[in-house]
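What you see is the complex with one protein chain gone and the rest in place.
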Amino acid sequence: MTAVSIIGGSGYGGGELLRLLLSHPCVEVKQVTSRSHLGEYVYQVHPNLRKQTQLKCEKHAAPEWLSKFVYGLPELHRAELASADYVSGVGCNATASNLALLPLVKAGLIDLSSPVIIEVKVGSSESGAEGNTGSHHAERANVIRTFSTFGHRHTVEVMQEMCVNDMSLTMTAVDLVRGVLATAHAKVKQGVTTKDLWKAYRAVANENPFVRIVKEQRGIYRAPEPKILAGSNYADLGFELDETNGHVVSMCAIDNLMKGAAGSAVQCMNLMMGWKETTGLEFIGLHPI
Amino acid sequence: MTAVSIIGGSGYGGGELLRLLLSHPCVEVKQVTSRSHLGEYVYQVHPNLRKQTQLKCEKHAAPEWLSKFVYGLPELHRAELASADYVSGVGCNATASNLALLPLVKAGLIDLSSPVIIEVKVGSSESGAEGNTGSHHAERANVIRTFSTFGHRHTVEVMQEMCVNDMSLTMTAVDLVRGVLATAHAKVKQGVTTKDLWKAYRAVANENPFVRIVKEQRGIYRAPEPKILAGSNYADLGFELDETNGHVVSMCAIDNLMKGAAGSAVQCMNLMMGWKETTGLEFIGLHPI
Amino acid sequence: MTAVSIIGGSGYGGGELLRLLLSHPCVEVKQVTSRSHLGEYVYQVHPNLRKQTQLKCEKHAAPEWLSKFVYGLPELHRAELASADYVSGVGCNATASNLALLPLVKAGLIDLSSPVIIEVKVGSSESGAEGNTGSHHAERANVIRTFSTFGHRHTVEVMQEMCVNDMSLTMTAVDLVRGVLATAHAKVKQGVTTKDLWKAYRAVANENPFVRIVKEQRGIYRAPEPKILAGSNYADLGFELDETNGHVVSMCAIDNLMKGAAGSAVQCMNLMMGWKETTGLEFIGLHPI
Partner (left out) sequence: MTAVSIIGGSGYGGGELLRLLLSHPCVEVKQVTSRSHLGEYVYQVHPNLRKQTQLKCEKHAAPEWLSKFVYGLPELHRAELASADYVSGVGCNATASNLALLPLVKAGLIDLSSPVIIEVKVGSSESGAEGNTGSHHAERANVIRTFSTFGHRHTVEVMQEMCVNDMSLTMTAVDLVRGVLATAHAKVKQGVTTKDLWKAYRAVANENPFVRIVKEQRGIYRAPEPKILAGSNYADLGFELDETNGHVVSMCAIDNLMKGAAGSAVQCMNLMMGWKETTGLEFIGLHPI
């Protein structure tokens, strides 16, 4: 059993991390710190953990931060993660955007002279456990609210990781608690066919235990859909190509608190410790939810 | 045109009152005050009023309050309101609870030796425009949250107006922005039939322009439903009697910001001024919404 | 490994049962039958099971039904279930209503000369996977819709199990996918105090691994709340007594597809087979959701 301390555990990501680690067979959570909830029982902050732990939130000394972090997205940096000492968390928007582009970029199918447009649709838990005026239910329910037209910070991060030169990324809030759908629009190189795309996406799905392709001919869930991913660590990928004009749409759906936060963190930890990559992350997801 | 000043106009009730009065043919809104939004354009506080008014929020001197107010529910006190100088606003929970009981009480059909139980289900705009931890969308969405098991203040108010001796009133928040449904459970006096109830409810509906009976044999909207009342001043009443054991269930659905706040206020103003009771309150409601 | 066949597995309850049994350490699902989805892959019907099973839906012969079934609610009939050959599923409304009353009835605290009133608030998955006019999203979103004023069938079932003579049960649909909150209103016998109630509720919680008491002085989740129970088998109980007039409100929150359907079924199976009662039902629940 490896002892784990969670520094700053009162947010939604911290709560999700706790949920995962309390069930993880290789670790024992020894400490949870929180400035804002010092002295409270952890289950008072995270009501779903009632009867699961008797830990209390402690006040912690500021840790010293080292400069050499590996970008914590296993689908991009699995090998480096295995030997890393420090790993940075990757935000949910960047995770979904990176993974939406990954198969296309890895197989070199995109025409980079045409801009890449990404629209990210997000749920309300993404903004954290601290509410604000805009997250008040009466204002936040029933919205389609574009809150960041160019999402500058995320745009730069994805452009770097995906080696894209001309990109625009827009973020819109919708009425949902958990979930992110990143939809990437690009043009493929001349001659690229749907068959080429299948090959590229299958390659990525085969290499990564938490990547699935969702591209059905019938039923309701034909394309990636965050609705059925709550609590799961899967990143569901889908795509569609219009062969007449080269427009490709690539989608990635994740649970922002799992694959977009706590789930990826545990996945990274598993790789760093040499444990099975999927340990503690087996939850399938619920339907309907 | 009568000049109107709204003292404290930045909340949801104030916004709704502004919406109504800006379209009211007999009044002109001359002033809106707000401590928290002093100097801002009114449409910056109430985005739906964009292009409807160029008024700004002012800082106001504290008004002196007089002690003789009439309880501002026209269905209970229409005659007094016509000669009143000061009228108190009636909260949405009390309004819906009072109206759910009104036909039964007025016709003397309830067995008062058995307790009256009222369950009030409410939307999120009821808690006002100032958010709190519990109104954060990620926490407030998807709830069935009992936040006041005995609703003391409202219970006393309804017991007084309805002359009920033994009553319990419970309030539960559900995932909806606008709307209140009060469900009152009681026992009828021996021998009372469904026919007697029809007579009692029809009498109340006939005397009050904003009371409708909803009791359909088929379709989706068989019982009072706040969903279709958003923006409307109607109070929809329904009932069901189990003649085998005397249990009666009486329901009242309203829009908490209209019939439960700004709508009733305008209705009272119309009565006080001798104008037609329904002036400025003609909006039918939307479907679906 | 015990082989399991699910007869009629294409509904929401069947899907949830499949999710649980695919992860259950003692069983292997050998067969899933469905009339309406004959020949389809199970994951086409239940999209969250993608990559979890390659089973297909079969057409099955009608099984013969035996007459001696035990009522499948472990909190009421744990001993009988251990030796039962056939167990009936208990619906979610009856489960929540029974459990809300259980501590009060078991400890003999209710004054049975006063009627018991139960209000059940339910989510949309309760009506099953087959939609109807009323479940169309545009009609079903944002509702507080009383769809069964006296809930006759459920009323009789709960009155029998709980030995209550005068009861009324009302069912109201709210905007939520998963979850049931049953709120029971009754009068306690003269002299009964909050302390007596604590004792009664603690006794039930101690005897039953999936019953928790939720009665907090602060925070958002002070009372039982189905929101945080999605995917979990817990039944959260809460109560409040007004000692001045004897009114007691008792609440039970469950996930209708888990403790209200598939979860209780697996719990019964565990008892019938002599396995640990909680096997395969350890999922904690998500927050926020």
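Which chain is which? They are A, B and C, in the order written, and residues in each are numbered from 1.
Throughout what follows, a residue touches a chain if its C-beta (ideal position, glycine included) is under 8 Å from a C-beta of that chain, and two chains touch if they have at least 3 such contacts.
Note that this is a predicted model, so its numbers are computed, not measured.
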- Message: With the missing chain put back, one of A:T33, A:N48, A:S127 or A:T183 would touch it. Which one?
- Response: A:T183
- Out of B:Q44, B:S113, B:T133 or B:T193, the sole contact with the unshown chain comes from B:Q44
- Item | Hidden-chain contact residue, picked from the options A:S88, A:T149 or A:T278 | A:T149
- Task: Taking the full complex into account, find the residue in A:H46, A:H77 or A:K121 that is in contact with the omitted chain.
- Result: A:K121
- Missing-chain contacts on chain C, rising order, are 12, 123-125, 127, 129-133, 135-142, 175, 177
- Which residues does chain A use to touch the chain missing from this display? 114-115, 117, 119, 121, 133-134, 138-139, 141-147, 149-150, 166, 168, 170, 172, 174-177, 179, 181, 183, 185, 187, 220, 223-227, 238, 240, 242, 245, 247, 249, 251, 253, 288-289
- Task: Kindly note down the residues of chain B that lie in touch with the hidden chain.
- Result: 12, 15-16, 19, 22-23, 44, 46-52, 125, 177-178, 212, 214, 216, 219-221, 225, 228, 230-232, 282-289
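By our rule, only the chains that are shown with their structure count from here on.
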- Note on the structure: Chains sharing the largest count of C-beta contacts are B-C
- Query: For chain B and chain C, what's the span in angstrom between their mean Cα positions?
  - Reply: 34
- Note on the structure: Whole-Å distance, C-alpha centre of chain A to that of chain C, is 32
- Item | Mean-CA-position distance for chain B and chain A (Å) | 44
- Query: In chain A, what residues contact two or more other chains?
  - Reply: 12, 125, 177
